[in-house]
Every structure is written in structure tokens, then in C-alpha cells.
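Report on the structure given below.
Note that this complex is displayed minus one protein chain, with the remaining chains in position.
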Amino acid sequence: MAKLNLKSMKKSTKDHIITFAMVIVVYIIVQTMITTGNMSSLMQGLLVPMCTYSIVAIGLNLCVGYLGELSIGHAGFMCVGAFSSAFCTKLLQDSIQNEVILFLIAIAVGTVAAAFFGFLIGIPVLRLRGDYLAIVTLAFGEIIKNVINVLYIAKDENGFHFAISDGNKIELSEDGIWLINGAKGIAKIPHLSSFTAGVIMILVILFIVYNFVNSRTGRAVMAIRDNRIAAESVGINITKFKLMAFTISAAIAGAGGVLYAHNLSTVTATPTNFGYNMSIMILVFVVLGGMGSFRGSIIAAVILTLLPEVLRGLKDYRMLIYSIVLIVMMLFNWAPKCIEMRQRIAAKFKKSAKKEAA
Amino acid sequence: MKKAVSMFLAAALAVGTFAGCGSSADTGSTGSAASTESGSTDSAADGSVFKIGGIGPTTGAAAIYGSAVMNAAQIAVDEINEAGGINGYQVEFKAEDDQSDAEKSVNAYNSLKDWGMQVLMGTVTTTPCIAVADKTAEDGMFEITPSASSTDVIENDNVFQACFTDPNLGTASAQYIGENKLATKVAVIYDSSDVYSSGIEATFVKEAANQGFEVVAEEAFTADSKTDFSTQLQKAQSEGADLVFLPIYYTEASIILNQANGMGYEPTFFGCDGMDGILDVKNFDTSLAEGLMLLTPFVADADDEKTQAFVSKYKELYGDTPNQFGADAYDAIYAIKAAIEEAGVTPDMSVSDIGTALTEAMTKISVDGLTGDGMTWEATGEVSKAPKAMVIKDGAYTAM
């Protein structure tokens, strides 16, 4: 009977419930495994990164899947979120003892900072038509990385010291601390991220994005994606809605950055963690998981974060195997011939299942 | 269609997790297989072998450094085992890749922990090392890094360095140039996106003020634009610099030497330990490096027996000439050996007990290694050894 109930439910609602249930069930399983000591250190260490990438992938999916705009600079927003929040927690960690409050402030700061940059980029770019957002976000990611590497901010009893490109200009007293130290980035960040925090963030973000895409605004955004001219002709303010969706998307990436920064004790802006390679990796999660499917993004992010770690046994071959798996997965998921083949097999399964039921 | 995709992904996830369990079980069994080989019938958990883990980039843009470290460490471990191990216990070494990324480095660390690592020789690069040092402090694991040279790395008590610190090298270089009156006008070309390079640069410039020369140009490049150095060289030339300080790695330095030659600019070039290896870049025209000076603890064609034995073994096994990274890693392994012997720890002790004992022993030992004789360690984690000034003459390193 319960099944019937599910069936009579609205399709989208059912879809959302499945996603929430999936996250919660995985969380419960993982927690039981940890408490019973059945989980390896490697897996435990991977839990927070998985949450981080799931969050950023959800953010990018909103942009790519629902807004229909390609962004290859989401790592830049992550970077903004990571640095602004780590800066803030380093500054406040002495005055605020409660870790939960400190982390909430960090999330707020990181999200707002990333949203601000998203908004700033969105204003001029989203007026244009075509793939420009992709290139401008790519450029933004590279700029932010470059700028952070020459930024020096320190604090001592004389107040704040600030320098660009030359850290020697700052004469710091004995017990002063570096907040941002050029290429060294921010060090000694309090360890605030945890798997529980990550899962709560995922659930909250899922709640926000599901509500967003099913709201009037969300439908307007999708209308723009499907047919801009038709949407415009029915009086939808294109730029406004695009900007709104893009800003939210950037903010979510920023939240991912907050989780990233507070998981490791140090954060630096290097090409491997906040460069275009990372942006593209996140795009891979989104495309592989299915554009417009937040659940897919989470699953893809989890699998692809796990994969290279699981392949560690293969030594030097692991990145090679990883790249092959990536290509094969893409072909399997997207090539028309593979889709056809999959459908045939699925149909067979259904048939035999029905026979058995009968 | 969407459903099919998500179904597939869910299936893949399931496979992924199973594979995860499978592989961790695998490593467990290989671990025990290896220890069976080394003469014990039980699994490694009973503490019949010392398990040393190594973390460094063996893929990615910094792979050249990580591979050198892992290869050299393996040589040192094999030597130790042949000679009867440490206090009679055999040593196992396992290397994990971190692609020089902090997050992946922590993953590598966790993976080595699952393997049963007791002592960490790593990580090779600075930023990942800071992240991992945080984890080793939590677990009380003893850590010695072969080449992460920032002072931030050794803030925790349990972490030691086998290499010089960046401030050390920067100051030493400036003093050397000043004392020997090598130049009056100096230009610096450095990698502003790299911790090692920008760390040396900062202290070099600071110390230069106390020495009798002037820094006329500080020119940077970044990881994203390290192909063309003509502008930096041109600026140095037009400012009249007669010495160019290059606190960078030899890959970029080889281009700089090439381009300076093309421009007809012939200052003295002066490098640090990252410059070691430049003569072994395959197909490199070594005449370009003529007159290049460098402060380094290690040169591959030194005359002493130890270096020669190491270099010939490295060449035989890996077909390359080892660089300073490898030498530091080799010494790091021997430092671990010395510390274990000093502390008298046994493999069946817990990781944190071994860690505490080794941390204490570290300040008491003295190691004669490839990168210096009588190396000792401060409680801060810094090594004391003297960099040697070398100059390249007739295509070979010569002591100055």
C-alpha cells in the first residue's frame, strides 16, 4: 500500500524524498561503520572531501543543468569561500570558543563572499548570449588564484598589516600572526569540518535548491534555459533570473570551499586545488551525474572522489586507469549506441521481472 | 533515461564501495605476504617489521621530485635490510602518491595508516606537509620530511626536517654573496606561486640589506606562466645586475640559462639546492651552466665513497642520476634508523609510543649522510648541516 502512496505522489516530490533518504541512509550506514570500527582510515578521511565535492557539484549543477550556462570557474568561487572563511575563523578563534558558532560564522562569511563575486561577475556577463560565462569564469578563477598568491595580511598588537606582492614590507612584532602569507596561504586553520557537518550542509543545500527549482523563480530560470526568446516574450526578466540562479550557484560553491578549508589545517591557492583543473573536475561530476539531477551530482562526486583512492593499489597506473574509466563512463552514459543497448537490457530485465511476478 | 543513469550510477557506487573494501583487504594481505617473506609466519600486526611510509608526488607536475625521493628511500631501506635491518628488525617501505596536493596527501597518509605505517618519511612538498603534520601530531606519529623546507612544517614537535629551511638558505646565500663580494648589483628571479621559492626570496632580500650588495630587480613568475623568462632577464640586464639569484628548481632554471644565452646576457647565476640536477637534465647543453654557482648539501659527482655507491646504485636501478631530493630522502631513512637504534623502540609498540621515543632520540643522534657529515637535529625539528658552495666548471660540480 505504501507503494501506491508513493506512486500517487507528485513525481518531483518523490524524487526529492529519494535523494534526501539516500543521503540520510548513507550517513547512518557510515556512522555505524565508524562506531563499530569497520571503516578504514582512508575512507574516514575521504568523507569530508566527498561532502565538499558533492556540495560544489550541486552548486554547479544549478548553473549548468538548470540555468543552462557553462561555468568553468567554480573552483574560483570555492577558493573565495575557502579563503574568506578561513581568514575569518583565524581572526575569531580566540574570541569565540564555541566551535559550532565559529563554523556557522565561517559558512556565512564564505557563502556571502562567494555570492558577492558571483553577482559581480554575473552582472555584465549574463547579459551576453553564448558561452561567455564559461570563459569569463575561467578567467576569474585564474585571477583570484594569482591575486591570493601575492596577498599578505598579518595582525599584531598594532593592528592589521597589509601588503601586496612583498611580504617583507610587513614588520611584524614577535607575537603577531600571519593571516594570509602570500604563496603559503593560510596556515593553522582550526579543524572545524566533520562528516556530520558536511551531511547537514548537503541536506540544507538540497532543501534550498529543490525549493528554488520548483518555485516560480526556478520555473522562470528553466524557461530561459529552454527557450530564451519565448521566455522573454512572456515577460520574464532574463537577466534578473539568470543572475539570481548564478549567484546562488556561486554561493553554494563558496560553502563547499568553507568545508574544504576547515578540513585541512592549511589552504593555499595552487593550480591543483583551485585551478581550472578542479573546475573541470566538478564539471565532470555534474555531467556524469546527469545535468539537472542533484542526486546524480552527489553520486558522481562520491564515486569519482573514491575512485583514484581505491585504485591506490595500482601504484603508478592508477591515474591512467582513472582516465580510462572516465572516458568509458562518459561513453557508456552518453553515446547513443550505449543508451540504446542499456535500454534493451533494461527492458529485458523488466520483462523477466514481470514474468516472475506473474 | 535519467532514471537509467542514476540506476547505473548507484550500481557503480555499490561496486565502488565493494572495491574499496576489497582493496583494503588486499593491502592487508600483501602486507602479511611481505612479512611472511621476511621470515615471520604471522601477519605484520604482531610487530615483526618496522613499517615506514613515504608520501610525495609521483604523478602530476611535481612528480620528478616525489619519484626521486621514493626511489632513493627504497635504496636506503634495501641497504638496511641487507645489512640486517634495524636492531634486527626488517624494514618495509611503502610509497603513496599525493600529487603535491594537501587533500590528497592526507588521503595518502590515511591509506598508509591502514597499511600499518609506524613512521612517516614525508611529505616531499611543503603545503601538503603542513596538512599531514597536523594529522601526525594527532596520532603522535614520528615524521621526518626529506624536502619540505618551510619553517611552518616543523611547528609540531613530532616533525623533523632532513633539508635546510627556506629562511636558512636565503640568509646563507645572501651572506655568501656578500662575504665573497661576488656582486654589487643582484637580481632575483623566483616563483611567486611556490612556497619554497618565495620563502627563500623573502629572506634573501631581507638579509641583502645587511650585506654589501643591492637587489636591483625582484622578478617573479608563477606556476601558470613559467615558459618565458625573457622579460625578467631583460629587466635584470637593464638594471645592470651582475649576478642573478635563482632560488628555483632546475627545470625552469634550464630555460633561463638558455634564454640568457640567446640574449647575450652573461651575469653570474647563483642557485640553491633546487638547482642541483641541472647538469643531468637530459640533452641539456651543459656549457650553458658554466660558471653557475649553487649552495647545496649534495652533488651527485662528489668523490666520497658513500655518494658514489648511492649514485651508481640509483643509476643501475632507475637509469637516472639522483638529485638532492633523493639524497635527502636517503639520509632521512638513515636518520630514522639512527633514532630507532638510539631509542631502542621495537615494532610492537604503539605508533604514538614510537613517536614519543623517536622525537626524544632525534636530538641525540648524529648521522653521517650523503648531504653532510655529523648531521644533528634541534628539538625544533631543524637539521644542522652546512651547505657547500659549488661552481660548475667544465661541465662538472667543483667545490669552491
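So that you can tell them apart, the chains are marked A and B in the order they are listed, and the count of residues begins at 1 in each.
Simple rule for what comes next: contacts are C-beta pairs under 8 Å (C-beta built on N, C-alpha and C of every residue); 3 or more make two chains touch, one makes a residue touch a chain.
Everything below uses one rule, namely that contacts and distances are computed from a predicted model.
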- Can you pick, from "Cbb3-type cytochrome oxidase assembly protein CcoS", "Branched-chain amino acid ABC transporter permease", "Luciferase" or "Carbon-monoxide dehydrogenase medium subunit", the UniProt protein name of the chain not displayed? "Branched-chain amino acid ABC transporter permease"
- Message: Can you say which of B:Asn81, B:Gln175 or B:Thr222 touches the chain missing from this structure?
- Response: B:Thr222
- Any idea which of B:Ser67, B:Ser105, B:Gln118 or B:Thr203 touches the chain not displayed? B:Ser67
- Among A:Phe160, A:Phe207 or A:Tyr317, which residue is in contact with the omitted chain in the full complex? A:Tyr317
- Message: Can you tell me which of A:Gln31, A:Gln44, A:Gln93 or A:Asn146 touches the chain that was removed from the display?
- Response: A:Asn146
- Candidate in contact with the missing chain, chosen from A:Cys79, A:Leu288 or A:Val302: A:Leu288
- Item | chain A residues that touch the omitted chain in the full complex | 64, 70, 124-125, 128-130, 132, 135-136, 138-140, 142-143, 146-147, 149-150, 165, 229, 276, 280, 283-284, 287-288, 291, 316-317, 319-320, 322-324, 326-327, 330-331, 333-338
- What chain B residues would touch the chain not displayed? 58-61, 63-64, 67, 192, 219-222, 224-228, 230-232, 234-235, 238, 250-252, 254-255, 258, 262-264, 281-285, 320
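Methods note: only the chains that are shown with their structure count from here on.
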- Go ahead and note the Å separation of the Cα centroids belonging to chain A and chain B. 33
- Given the complex with chain B, which residues does chain A contribute to the contact? 40-46, 49, 142, 145-146, 149-150, 165-168, 182-185, 187-188, 191, 260, 263-268, 270-273, 275, 288-290, 292-293, 295-296, 299-300, 302-303, 306-307, 309-313, 316, 318-319, 329, 332-333, 339, 342-343, 346
- Interface residues, chain B side, partner chain A - complex: 1-2, 4-6, 8-10, 12-13, 16-17, 19-20, 23-24, 26-27, 58-61, 96-97, 99-103, 106-111, 113-114, 126-127, 130-131, 133-134, 150, 152, 155, 192-195, 197-199, 202, 205-206, 218, 220, 222-224
